[in-house]
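The block underneath contains the structure these notes are about, expressed in structure tokens.
Complex shown without one protein chain; remaining protein chains in place.
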Amino acid sequence: MIFEQVILWVLAILAVALTLRAVLGPTPWDRILGFNLLSAKIVMIIAICAFILKKSYLLDVALIYSLFSFVGTVIIARFVEKRD
Amino acid sequence: MSELVGNVLMGVALVFMTCGVYGIFRFRHFYLRILISSKVDTVGFITLTAGIMVKSGLNFFTLKVLIIVVFFVLTNPLATHSIARSAYKSQYPLPEDDV
Partner (left out) sequence: MPVTIVFLLAMVVLAVASIQVRKAEIAVIYLGIFSLFNAIFYLFYSAPDLSLAEAVIGSALATALFLVAIKGYTLRRTQIKSEYRSPKMRLALFGELFWGVVFLTIGFIVISFYFGTVQDVGKPAWYHYVRSFISDTGARNAVTAIYLNYRVFDTLFEALLLLVGILATAYFLEWPEGKEPEEEIATKPDSEIVARISGLLYPFILLYGFYIIVNGHLTPGGGFQGGAILASVFIIRYFAQRRLGINIFILQRLEKSFFLGIIALSMLLLLPEFMNSDFKVFHLVLMNILIGFKVCCGLAILFFCFIFQQTKVEDTKGRSERG
């Protein structure tokens, strides 16, 4: 279980780095990219937590995350777009 | 045996994803960043979940993880596509030849 803990920590640090990209990102699209990648990291974190704790209902939450980060990304990208 | 294979897969996935996050800070242009990060991140996700599936063996848990992987592989390139399309439609300039 120590190996999974290490992976959890590394993923958490990567997630914080992506948060920094989202906060620093010069353009809005950089920020959306940070949002998208961060949600993928969070899905992985939940999957590993579910594996460590041996609780399969946590994977339902992970599935919802992966679906709704997609929905959110499409919506934000559509609205940040400047026409003409 | 499956424990070892799973650990190796997870380690490889971590290397992939760290490369992706490094690329996000390394490249100067938005289109390069989105290309690198989306590809590497999808591969990292698939590898890491494959590691989890190998470690947990054949059961209900593995099936649920498999469903998540199918959804992710379907939706993540699509999300990246919509971001890149939004940037392109807003006349975000394409990169020069020298990067």
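First chain written, first letter: the chains are A and B, and each begins at residue 1.
In this text, a residue touches a chain if its C-beta (ideal position, glycine included) is under 8 Å from a C-beta of that chain, and two chains touch if they have at least 3 such contacts.
Keep in mind that this is a model prediction, so the values were computed, not measured.
The absent chain, not drawn in this view, touches the displayed chains A, B throughout the complex. Touch with the hidden chain on the side of chain B covers residues 71, 74-75, 78, 81-82, 85. Listed for chain A, the residues touching the missing chain in the whole complex are 8-9, 12-13, 15-16, 19-20, 22-23, 28, 31-32, 34-35, 38-39, 42, 45-46, 49, 57-58, 60-61, 63-65, 67-69, 71-72, 74-76, 78-80.
Here is the rule we go by: only the chains that are shown with their structure count from here on.
Between chain A and chain B the centroid-to-centroid distance comes to 11 Å (mean Cα coordinates, whole Å). Taken together, the chain A residues at the contact with chain B in this complex read 3-4, 7, 10-11, 14, 17-18, 21, 27, 29-30, 32-34, 36-37, 40-41, 43-44, 47-48, 50-51, 54, 56, 59-60, 62-63, 66-67, 69-70, 73-74, 77-78, 80-83.
Residues of chain B touching chain A in their complex: 7, 10, 14, 17-18, 20-21, 24-25, 30, 33-34, 37-38, 41, 45, 48-49, 52, 55-56, 60-61, 64-65, 67-68, 71-72, 75-76, 78-80, 82-87, 89-92.
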